[in-house]
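Only a single protein chain was left out; the remaining protein chains are all shown in position.
Just so it is clear, A and B label the chains in written order, and each chain counts residues from 1 on its own.
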Amino acid sequence: MKAMQALREFSRRDRVFDFLVQAEPPALDLSHNIILYLEGINKSFDGFKAINDLNLYIETGELRCIIGPNGAGKSTMMDIITGKTRPDTGQAWFGQRLNLLEMDEPEIAEAGIGRKFQKPTVFENLSVFQNLELAMSQDKRVWPLLVARLTGEQRDHIDEVLTIIGLNALIHDPAGKLSHGQKQWLEIGMLLMQKPALLLVDEPVAGMTHQEMERTAELLTSLAGKHSVVVVEHDMDFVRSIARKVTVLHQGSVLAEGSMADVQSNPRVVEVYLGE
Amino acid sequence: MSVSATTVTVKKTFSPLLFFFVSFFMLMSMTQQTIASEMPAESSLEDAWKTLSQKNYNKKAEAIEVIAQENPPEARPAMKAMLEGQLYYAKRGKALYFLKEVNDNYEFTPLFDTDPALKPVLQENRRGFKKVKVNNRLRRMIRQLLAVMQLKHEDADIRLAAVQELLKNPETEAADLVKNAIGKETDQRVITSMQTLLAVIQLESGDETAQLAAINTLANSLNSSAMNALAAYQAPTKALENKAQSAINKINDKRDLYAKAETIFFGLSLGSVLALSAIGLAITFGVMGVINMAHGELMMIGAYTTYVVQLLMPDNIAMSILVAIPAAFIVSGLVGIAIERGVIRHLYGRPLETLLATFGVSLVLQQTVRSIFSPLNRSVETPEWMSGAWQINEVLALTWNRLYIIFFCLAVFMALIAVMKKTSLGLQVRAVSQNRTMARAMGVRSKWVDALTFGLGSGIAGLAGVALSLLTNVGPNLGQAYIIDSFMVVVFGGVGNLWGTLVAGMTLGVINKLLEPWAGAVLAKILVLIFIILFIQKRPKGLFPQRGRAAED
Partner (left out) sequence: MLLMNILKNDKPGLWLLGILLVVSIAVPILNLVVPENSAFHLSTYTVTLLGKYLTYALLAVAADLVWGYLGILTLGHAAFFALGGYAMGMYLMRQIGERGVYGDPVLPDFMVFLSWQELPWFWQGFDQFWFAALMIILIPGILAYVFGYLAFRSRVTGVYLSIITQAMTYALMLAFFRNEMGFGGNNGLTDFKDILGFDLRADSTRIALFLASATALAIGYVLSRIIVSSRLGLASVAIRDSESRSRFIGYRVENIKLWVFVFSAMLAGIAGALYVPQVGIINPGEFSPLNSIELVIWVAIGGRGTLYGAIIGALLVNYSKTYFTAALPEIWLYALGALFILVTLYLPKGIVGLWSLRKTRKTQKMREEKT
């Protein structure tokens, strides 16, 4: 009986086989003006609860700052969004249709989430130009990569980004030779090359001079609107200079959310930051 | 259900056994009395030998009985020769000779070679000698007497062998002999065999109750003759036939069980060798993140150390192994420290380069050994106390050297765990392995710890070498044969986990041995390798991965 049913199911005429359906990733759907949903996320490592019932929504085009003491779960949250870590429970959606928990890192990156790491990681043996060329949004399958040639349009895009990050003069230098701040900039540049809808930026100004910091602040605010930007940062001055909306994480869940002024006057936040 | 069934059979076997015992004791006391009353005088033995050259079979029979009773050293060879028709006497002087045909010639050697007057004779024919003739009655009698003599032998092993011999070809006549002997028997193994033999004979008797009792006895036996007897048994009734069949099944089940136990034992001993060779690697690979391709050669050095220690103390092989254990640990450990200081120290954080460099070291070590000891294999003598086997029952025997290796492996492992858990070196090693920078900041001399850890791992490789030297030949390629297996064990168990290494070693050993009868040794090994390759795909971090956030990267 079961076999019959399976056979009938198999030979249904109103459907084609799954493998015949063209694998086309559903497009990013921003109809509700929310680009990222994190709902009821839990994650623990060997009994330590890194993320505890976290709920977070990022609006389209928003610039959001996330602050929190060490161990608040900021990095783990980023890992979950980018597919590096799977949560124990919860939901993570990119727009209305893309379930992040069913995608792996390259798929998530292709869908439009870019990430800058806390520790700058650029490809040290490749030149600045090559780093940007690789990061460029393009067909990243094996054969297209083998036959790919740099088009004029792509070249212009790279030049554009080079100007933004101010590394024009160092275009053919290996990335390994750049200073710490320059590497940070290159990494932001690589993010821009991906044309992501959502940028996750982890401590972008660590190790930067004051001037560089200002330029970064300018850059990030200018990006907001076109892209959604989530910035994780420790430097309160920096956060104050760019933030419109701030989320405070504590022990893996949201402690407070609102404008910088609201958050700073919240007694629970003060308690967490200033001790018991 | 099955539990209650077995208890029933046990109960049923008990009462006939008891009956047997009682009857045997009675028989025994009777026969002893008869033997005592017939004790012949000193001179009658000499007369008896002389009687053999007479023609009267009845007199001969008496004489043979006397000889068997007295049991001088010549008795058994003479009786055997008589059975085979090779006992002769000289026509002149009537002295007894053995006949042996050598290249168409006849060689006569005197039975009593202590007598200077008698000399061996070699001639082309049998002239001057006459055969001591025996008839069928005498033959049967001699055969029985021979068996009895063996059954009375001082050595329990020979008695056991005699019973086993009788079991191979059980004859009804043997029953009385065995019934006589069983009461005087003290060795439990011999008693068990004798009971089996009696039961086999009893199975042929016409009495159905006796047959039932015999089946019950045989069901507890493991002997293959018992199996054969049961298989050939023509049961007079359906009930008995079923009974016999279930007895066969029971024996088969038991034999299978013991065969499995033996396979697992072999597996565990192989696993011990694997674990022993992998534990050292687990330290250097797991704790320090260093790939030491020269690990196998450190084992080889341990094995050669054992060989050299034996050369140094040839008169005391038994002790040499005990001396070799610390010696191998120290020699291999020092070589290891030298490797660490000379090569690996410069390559921390570059595991692939370490792999290449230590492979170079392994080539150099191999060639060095070849230059010193020649490329030929050497063998290490197994000391007396390690040879032989522990005979648990007729089917299951555990060889001592394998047992000792299992114990040795466990001992080394426990000692290592103790070092890691209880000593300050262990604490420092664990600290460095978890976070080198932090440990250094806390004042741990990480370089010193590295060198000692590497020395420890290498020393354990040396110990593995001692164990290996007792199992196989010692040669320059000894290490190469084990290095891949050791890596497999470490990877399978989970890097950085000593317990994982032990469990993985034992598991792989047992799997290997379980596959062997089914697939053959080489194919089993290939299957195990494929299994590990597939396993790594599924769980890239091994059986017992290190957990936690730090291990994520």
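The rule is simple: a contact is a pair of C-beta atoms (placed from the backbone, for glycine too) under 8 Å apart; a residue touches a chain by one contact, two chains touch by 3 or more.
On a predicted model such as this, the values are computed, not experimentally measured, just so you know.
Across the entire complex, contacts from the unshown chain go to A, B.
Listed residues A:82, A:228 or A:247: the one in touch with the omitted chain is A:82. Contact with the undisplayed chain is limited, among A:43, A:115 or A:157, to A:115. The chain omitted from view is touched by exactly one of B:72, B:128, B:351 or B:388, namely B:351.
Within the full complex, the residue among B:122, B:232, B:364 or B:438 touching the omitted chain is B:364.
Mapped onto chain B, contacts with the missing chain fall at residues 291, 293, 343, 346-347, 351-357, 359-364, 366-367, 370-371, 480, 484, 487-488, 491, 522-523, 525-526, 529-530, 532-534, 536-538, 540. Although one chain is not displayed, chain A still touches it through residues 82, 84, 104-106, 109-110, 114-115, 117, 121-126, 130, 133-135, 137, 140-142, 145-148, 190, 194.
One rule holds in what follows: only the chains that are shown with their structure count from here on.
Centroids built from CA atoms put chain B at 66 Å from chain A.
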